[in-house]
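The other protein chains are all here in position, but one chain of the complex has been omitted.
Right, chain A next:
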Amino acid sequence: MAFQLLLNMLLSITWMFLNNDWTAAGFIIGFALGLLILIAFRRFFHQPLYVKKMWAIVKLLLIFTKELFVSSFAVAKHVVSPKLNMRPGIFTFRTVLQSDWEVTILACLICLTPGTLTLEISRDSRTLFIHAMDIEDADELAEQIKLSFERAILEVRHA
């Protein structure tokens, strides 16, 4: 992905050289034209086009923001309710993610989901111990994490 991005920038700079046009607009036009060239020659790359990965990252950021809002409202509801009727607890979550940065992102996302907080990541970084504010059904909570976050992170990896 980094190689393709670098290639695109190189093409853009070449375009600026050809036109002797050293402005931001010239760079953007060159970048768009370079992107077209990359699309035309995509069968020579070993990896898929980098635009796909960029889009997956943007989607992950959007999920991050949405979850922050949802979880803030959930916590606020617990804070202002007159009686403390939540049932906190710690549950384990097995992840299929492998590299360190993926597990890090997952842990950060879990810290921002409605009523969950990562407490510990095991030595082999496969098991996460998560403190939940309201642990009605831990399996359901884990399933939810799997479906939304893990899938989004896997999408970034595979794109």
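Criterion: contacts are C-beta pairs under 8 Å (C-beta built on N, C-alpha and C of every residue); 3 or more make two chains touch, one makes a residue touch a chain; residues count from 1.
The rule is short, and it goes like this: contacts and distances are computed from a predicted model.
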(message) I notice the complex is incomplete. Of the names "Nitrogenase protein alpha chain", "Protocatechuate 3,4-dioxygenase subunit beta", "Multisubunit sodium/proton antiporter MrpG subunit" or "Cytochrome ubiquinol oxidase subunit I", which is the UniProt protein name for the chain that's not shown?
(response) "Multisubunit sodium/proton antiporter MrpG subunit"
(request) Quick one: say which of A:F3, A:F17, A:F41 or A:F69 touches the chain that got left out. (result) A:F69
(request) Just name the one of A:A32, A:L62, A:I90 or A:L147 that touches the chain not displayed here. (result) A:I90
(message) I'm checking contacts with the chain that's been left out. Which of A:A2, A:A40 or A:V79 qualifies?
(response) A:V79
(message) Suppose we count only contacts with the excluded chain; which residues of chain A make the list?
(response) 64, 68-69, 71-72, 75-76, 78-80, 84, 86-92, 107-108, 111-112, 115, 117-120, 122, 127, 129, 131, 133, 135, 138
